[in-house]
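As you look at this complex, bear in mind that one protein chain is not there, while each of the others sits in place.
We just call them A, B and C in the order they show up, numbering each chain from 1.
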Amino acid sequence: MNVLEFESHLHEMEENIEKFRIMSEKDNIDLNKQILDLEKRLKTEKEAVYSKLTPWQTVQIARHAQRPVLEDYINLIFTDFIELHGDRRFSDDRALIGGFATLGDQKLMLIGHNRGNNVTENIERNFGMALPDGYRKALRLMELAERFGLPIVTFIDTPGAYPGIHAEERGQAEAIARNLCEMAKLKVPIVCIVTGEGGSGGALGIGVGNVILMLKHSIYSVISPEGCASILWRDGAFAEQAAESMKITAQSLKKLGVVDEIVSEPLGGAHTNPVATAKSVRSAILKHLRKLNAMKADGLIENRFEKYAHLGVFTS
Amino acid sequence: MNVLEFESHLHEMEENIEKFRIMSEKDNIDLNKQILDLEKRLKTEKEAVYSKLTPWQTVQIARHAQRPVLEDYINLIFTDFIELHGDRRFSDDRALIGGFATLGDQKLMLIGHNRGNNVTENIERNFGMALPDGYRKALRLMELAERFGLPIVTFIDTPGAYPGIHAEERGQAEAIARNLCEMAKLKVPIVCIVTGEGGSGGALGIGVGNVILMLKHSIYSVISPEGCASILWRDGAFAEQAAESMKITAQSLKKLGVVDEIVSEPLGGAHTNPVATAKSVRSAILKHLRKLNAMKADGLIENRFEKYAHLGVFTS
Amino acid sequence: MPWFEMERVDVKTKPPKDAMWIKCKSCKAMIFKSVWIENLHVCPECDFHGKLTARERIDFTLDEGSFKELNESIAPADPLKFECGYGSYAEKIKATNLKTALKEAVITGTGTIQGINVVIAVMDFRFFGGSLGSATGEKILLAADYALKHSMPYIVVSSSGGARMEEGILSLMQMAKTCAGIARLNVKGIPYISILTDPTYGGVTASYSTVGDVNLAEPHARIGFAGRRVIEQTINEKLPDDFQQSEYLMEHGFIDKIVRRTEMKDTLAQILSYCQPAKS
Partner (left out) sequence: MPWFEMERVDVKTKPPKDAMWIKCKSCKAMIFKSVWIENLHVCPECDFHGKLTARERIDFTLDEGSFKELNESIAPADPLKFECGYGSYAEKIKATNLKTALKEAVITGTGTIQGINVVIAVMDFRFFGGSLGSATGEKILLAADYALKHSMPYIVVSSSGGARMEEGILSLMQMAKTCAGIARLNVKGIPYISILTDPTYGGVTASYSTVGDVNLAEPHARIGFAGRRVIEQTINEKLPDDFQQSEYLMEHGFIDKIVRRTEMKDTLAQILSYCQPAKS
């Protein structure tokens, strides 16, 4: 398990507890009381750290190598996932996948970035950075869902849409823009959840919904803190400050009206307990789908339009 | 001007007339009577040849290097052509073009194969053999026409859709199939005209209409005569026979119900008088558009569906 | 759109009646005949998917005894009085009728898949290389219209060399005709699932078989627009082995899922549970 810098003292405490355990077993000494005490202190300390995480610390949790990815959620809470491949134009993007899936007794179309669980997978999945083909596949699947009245659930977890030469050639910008237009018009409920890193247009390209959820320690921003720092501070080293200024945490985004509900994570972050995290995700999605299922097509479209029409702060 | 084999004796007669003319002028001899006589014989002979053209001779006329191409029609009868480029996905196919155009006082969307007027252009236009990108561009433009209530006119003139590796990769088959489905549903009038070679799926990919017109000496077939011969005779040299068997002339296709009207060509073929040919094309298209414009969207769709539902001969 | 070179494909799907063993065409393993048949003509050693007749496919795809054929009397005419290298089309139709006990290259009907009502059309490659003639197109459209009228999902299993040249332009028109039928299903939200099997080419890939709401394919099925030979002649080079195989098509975005034959029925039932005909 990768240890984040700001958690190193927590990690040391955990290692000490483990040492005590081993000692007590090996030498047959009763250290239960000491261990319980240490565990209590660990918990208190952890709560202290996690109750006042800085945005930059949140960035690190959101990008944690062990943070659950779409595939984990598919395995943990969805039954019967049938992946549907291809954009019917050019390729099957592995960074952005989708298919029929069942959550509880709710049949739906599941679409999401899939950055993979290890380096090999990361590379195969291009770290969740999709090509235009991925966004076009997503749109095809959303239209399929619409045809058969299935609600759409999207999982957002990407550093951004891929900024490469083929992406430009095949119209990364157009592919995302087209999705923004078409998602506005879909006649079925759309629930989006940011589970890790919600990176800019690459996130938004599958992120127009009736309800936007966000895991507590995920982030969502218009540009990466590093990118923002290198432009507005002319030095990438100001990333921490940029993370602070840009207001990229779930808490800030809820206040700005961009996010409708924050989904809780276990103490220590989603990666410390994927099962519990997935359960929270499951019930949050199901709760909102139940409400949205009661709405008619026109109402869903109007609801979505009004939501976005009111986002933004300006003077007049 | 290229001379077709079966026309070589006509060509000789034309050359003789020309010689007489030069002689009469140079030597100041009155040969008017002789010239008039020769011209009369030429006309009679031409009529004889053209009144009983074989299918294989028609193939040669349809493929004549000087036969007018889309660009000629654009210059001769359309005013105000605004070419619209690109499929908004991958490329701008030069073999299949389209855009806003005006015919008489009729504003419309013009789409057609464009094989070019000389070898340089032929190569640039890939001899009118489109890639999937071309068919997807055509569909985009047809949907644009539908949005603004413009009728669609397609000019068909292709040896076939391009059979290459990139065409397969990008889904030549799917692109054509998608057009067949979508053209069936379009809410605006569609008039198609085969002006040269109507080659198989590559022709049909822009060839689903309410009215199908065909120039008198154009051809339209499921496979080239050469291709048919090489499969069903196991020898491409039987192309002439295949052309005969397959019934690929305008006259045959009208009998089979595939073509609604034959548009006349000047004696000697369209290439001998592009202006007159274009005029016939113009009035045929306008005549049918006037009728179709009076129909409502549902009626147009139903009319198109019924047309195709009844094509085919079988026993039951 | 060249017709698939049917003559190069071995259209026998059954072993000689007296043989006890079948030799797998791919891995050359000797398979006990009853195992081969029970395994739906899939090699247990290398997963090679052998040919099947339309009837055989219907048998394992639908619930037992549920199939009811539609329009079985529709059969080819010979509108062009077509004569070619092999003789006359009319004669060959008769000979093929006798040899295959088929009247056309497609069998259509209704049935159930794990209890779900469906309309199904299954092509048979033995009949003129599964080519798309007037009668083929008519049956495929009528089945689509039946699905439309009764709000039932429509499944088409393709296997075809492409257009039926012997019917000339009328064969080409079947592409537009069948697609018009599919378009009407799309508009009404009637599910349409296309299953592509080895080989599917030309006029069939350029019409109904590539525009499914969901496109499924069997492993290693050869699927393409133009035939390999035509492309090699055009580009003047050899093509890679996996060119035009279903895996290649999936990579390029045209196949939703590759499904092993032995899992096809379950997969169809699973997919159909998501694709409910929209209430009109």
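Here, contacts are C-beta pairs under 8 Å (C-beta built on N, C-alpha and C of every residue); 3 or more make two chains touch, one makes a residue touch a chain.
All of these numbers come straight from a predicted model, not from anything done at the bench.
Taking every chain of the complex into account, the chain not shown here touches A, B.
Touching the chain that is not shown, out of A:39, A:124 or A:182: A:182 (per the contact rule at the top). Across the entire complex, the residue among A:12, A:45 or A:235 in touch with the chain not shown is A:235. By the touch rule set out above, subunit B reaches the unshown chain at residues 80, 82-92, 100, 107, 133, 137, 144, 147-150.
In the full complex, subunit A touches the hidden chain at residues 160-165, 167-174, 176-178, 180-185, 200-202, 204-205, 207-208, 220-223, 227-229, 231-235, 238, 241-242, 245-248, 253, 256, 258, 304-305, 308-309, 311-316.
To be clear about the criterion, only the chains that are shown with their structure count from here on.
Inter-chain centre distance (subunit A to subunit C, centres taken as mean C-alpha positions): 42 Å. One inter-chain figure worth recording: subunit B and subunit C are separated by 33 Å, centre to centre, where each centre is the mean of the chain's CA atoms.
Residue positions of subunit A touching 2 or more other chains, listed in rising order: 88-90. In subunit C, the residues that touch at least two other chains are 186, 252-254.
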